[in-house]
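Every protein chain but one is kept in place in this view of the complex.
Note that the chains take the letters A, B and C in the order they are written out, and that residue 1 is the start of every chain.
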Amino acid sequence: MAKIPVTLTHNGTERAAFADPGQNLLEFLRRGLGDLSPKYGCGQGTCGACTVTIDGETHLSCLVLAETAAGRDVRTAAGLAKGATLDPLQDAFMEHFAAQCGYCTPGMLVSARALLDRNPNPSREEVVEAISGNLCRCTGYEPIIQAILSVAGRRASA
Amino acid sequence: MTQVETYSTLDEAARAVGQGADYLAGGTVVMREVNAGRAAARLVRTVDPALRTITARGDTITLGAGVTLAQVLADPQLDFLHPVARVIGGPQVRNMGTVGGNLFAAHPYGDFAVALLALGARIQMAGSGGVRPVEDVLRDRAHPSGLVAGIEVPRPRPGSFGFSKVSRVKPKGVSILSIAVLAPHEGGPMRGVRVAYGAMGPGPLRSAAVERVLEGQRLDAATRERAAAVAAEGLQPPTDALASDWYRKEVAGVHLRRLLERMEHA
Amino acid sequence: MTVHKGRGFAAINYPIGMNLGGDPSQALVHSNPDGKFTVALSAIDLGQGMKSVTRQIAAETLGVPIADVYVDTADSDTGPHDMGSFASRGTHRMGNAVIQASLEARAVMLEAAAEELEVDAGDLVTDGQGNIHVRGAPSRSITTMAAAQAAQFKQGRTIAGRGIFLIPLSDVDPDTGEMSPVTTFAHAALVVEVTVDDETGEVEVVDIQSAYEVGRALNPGLVEQQLRGGAWMGMSHAAWETTEPYYPARDHGPVDFNHYAMPGPGDLPTHHISVLERPAEDGPYGGKGPGEMCANPMLPAVVNAVYDAVGVRIDELPVTPEKVLRGIRANGGAKPRQAL
Partner (left out) sequence: MSVGTNGFELRKEIFADERDDNLNEIGKRTRRQDIEGHVTGRSPFYDDHLFDGLLHMRCVRSPHHHARVRRIDTAAAERMPGVVRIVTGRDVPVNLNTLLSLLDFGLDDEPILSEAKVAYKGEPVAAVIAETEAQARAAVQAVRVEWEVLPHVLDVEEALKPGAPSVNPAYPKNAFVYHGKYDHQKLRYGDLDRALAQADHVVEGRYQMSPIEQAPMETCGAIAAQEQNGRYVCYTGTQALFFSLGTASKVLNLPSSRLHFIGGTVGGGFGGKVDSVHEPLAILGTMLTGRPVKFQWDREEEMQVGAPRGAERWYITDGVMADGRIVARRFTGYFDCGAYTRLSSYAIIKGVGHLPGPYTIPNVYADVYCVYTNRTPATAMRGFGITGVDFAIEAHMDKVAETVGMNPVELRILNAYRDGDMKAHRRVAKNCALVECCQVAAEKAGVRLSPDLLAASSKTGGGGARGQLPAHTATDQNGRVEGYSSGSYAQKGGASAPASPAMPTPMPQPAPPPAPAPAASPPVASAPPPQPAPAAQPAKKPARSGAMRFSSLSGFRRR
């Protein structure tokens, strides 16, 4: 079974590894590049735990064929922090108790970051829409919504 | 194991797709099957940028088959399709899923195709496949004859098109049913009415009964009630985890009437 | 179309822990030479906050700041036996084990400090800030770091502790069911408001006013997480979820989250939570376990609210639009009660 070389930009750094034929981007990121922040929740595109951005748009990495990400700019939750400085959303999730088991959290943060990047001051309804593709079984969503809104509010008032 | 063939043009891909291969577009349908080990051994895809273009000519807007639902939402000239695109999948699915792929998404998916069916869209096939009515493509979708290149969507007159999708989960849930209504009128009786349902049969389908009731009538309360009364006539909706055939039939008329009310007051 | 409002009430209690076969948990606590503590457990944190609540309990008991404690779990080579994280037993059982282990470690730490300060260990107290001093004489003090260093490098003491908490096996009488099921109960009551669409049977949960009695709220942040998320799950059980929609037939079982329906972020009611704290006699600092019981009252409360709204009793969960609609049809229309 021939392996396929895939080169892409991963959280700002060019990386290369081999993919199996038919391998999805989630598995490629985890096994190939060792970025374990995107999670396997369903492999069906129904939970959002594997959410990453490709060229700035959120994607379900379990539904992306790894080789089709070649040459593209892939970002994951592992790339949210700038060095030792956490993204304000990460701080807000900690402050608002917006994670319990933590399994949906990386994907949720990627979706939230994508929202704020294009709409720095979203309404509650827009936040709800932005995370609607990311399931959480623990929190009942409200703390997550509040955490995201708090960052939007901070920016608005800053 | 899955082998992927990538072509630079759609025509090449169309020639290659042939027997025993699946066409990989946005991935939301096919990659799930790949992950489950149920996809064809060969996947064919293309990187033709023409597939992602949106062009308007007169009152017809042509969507490349690879246009994503997010692209639809971002395009002001497609405002009449925004209420449709907005309720399909979550943001990630809309960033990936394509209008071409939606034509082939099995129950309970394919709500965008329901809207295209009501709008009387025409499907441009790859190569020498010509242009086909959306009905034909939907009818043959289990055994498609060729690849879709683009979708010609006639722009409806303001206020003449309405769409409704009923879900158990908000804001992102799959269809209990969806309804699209094209009801052109010049301030008078409706002419050329097209009514389409999703999740009320094996795939998107038109309701001849409702169209008969609406055609040539004004959209008043009495007409709405008559339309609601025949809303499920002749239909055999599926039973699934979310709703039984009984429930779908019972509420189709309610949701149709509510949609027609909104359209009248729009 | 008419949308009817209705309110439903339910009250419950919930047994904390299990008793079958005996219900033990163990903990080990030890200090590094700089007076920082590691708690070794085999308990599981599956989101409920086991690592965090045992860390607070250890810090409180040891008398050191929370930053000086780290909970390491779960490695069977280092963490001693524990039954597991289920049955609302984690906080209560493991919390008690951590207290016992921490008390033992603390006693050694105070002995080490006493030897350095040349006082009786019984006269020493901790300030929770990393210092040990003579009761009533804060100036006669030593840091926990200095005490730990002295213990390790000078006195040859191990600042460590072992803890176990065991609820013994309860006998169950076959003929009467006499038993000692548990030692403490948590409580809850809530009022739920719903709207019901009498043409489609669709139910929307609009508001929850809840009161939860959880023993001492060891960490209000963790408690709120459980109660808010748990009420959401209860609402989901009430009106959305099932693996077998046509039970007892096995047809149409959902295989993905699109068909296994749960309320989305657009389905959320407002939920105002009040926490009552009646400490459990044998709970760690009076704590019980809020994690499981919080979902339970939502199921009957939603059912009762639907009855209040349209006069349809749904005795088979979940409360699907179909069941509500069939009920309305069987009654010859909605029969609003609005009795609560």
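Following the convention adopted for this analysis, a contact is a pair of C-beta atoms (placed from the backbone, for glycine too) under 8 Å apart; a residue touches a chain by one contact, two chains touch by 3 or more.
What you see is a predicted model, and the numbers here were worked out from it, not measured in a lab.
Touch, as defined at the top, links the missing chain to these shown chains in the whole complex: A, B, C. Only one of C:V3, C:L103, C:A121 or C:I273 touches the chain withheld from this view, namely C:I273.
Set against the missing chain, the residues C:G35, C:G79 or C:G327 yield one that touches it, C:G79. The missing chain lies against chain A, touching residues 1, 20, 22, 31, 34, 36-44, 46-47, 49, 76-78, 80-81, 86, 90, 93-95, 97, 99-106, 109, 135-138, 142. Contact between chain B and the absent chain runs through residues 1-2, 35-37.
Note that in this section only the chains that are shown with their structure count from here on.
Common neighbours of chain A and chain B under the contact definition above: C. Counting contacting C-beta pairs between every two chains, the top pair is A-B.
Closest to the protein's overall CA centre, chain by chain, comes A. In this assembly, the C-alpha centroid of chain A lies 29 Å from the C-alpha centroid of chain C.
The centroid of the Cα atoms in chain B and the matching centroid in chain C are 46 Å apart. Residue positions of chain B with contacts to 2 or more other chains are 171-172.
Residue numbers of chain C whose C-beta contacts span two or more other chains: 258, 262, 264-266. Looking at the complex, you find that chain A touches chain C at residues 42, 44, 46-47, 97, 100-103, 127-129, 131-132, 135, 137-145.
Interface residues of chain A facing chain B in the complex, by the touch rule stated above, are 1, 20-22, 24, 43-45, 48, 51, 57-60, 62-65, 67-68, 111, 114, 128-130, 132-134. Remark: chain B residues 1-4, 6, 24, 27-28, 31-32, 34-36, 39, 43, 45, 70, 89-93, 95-96, 171-172 touch chain A in the complex.
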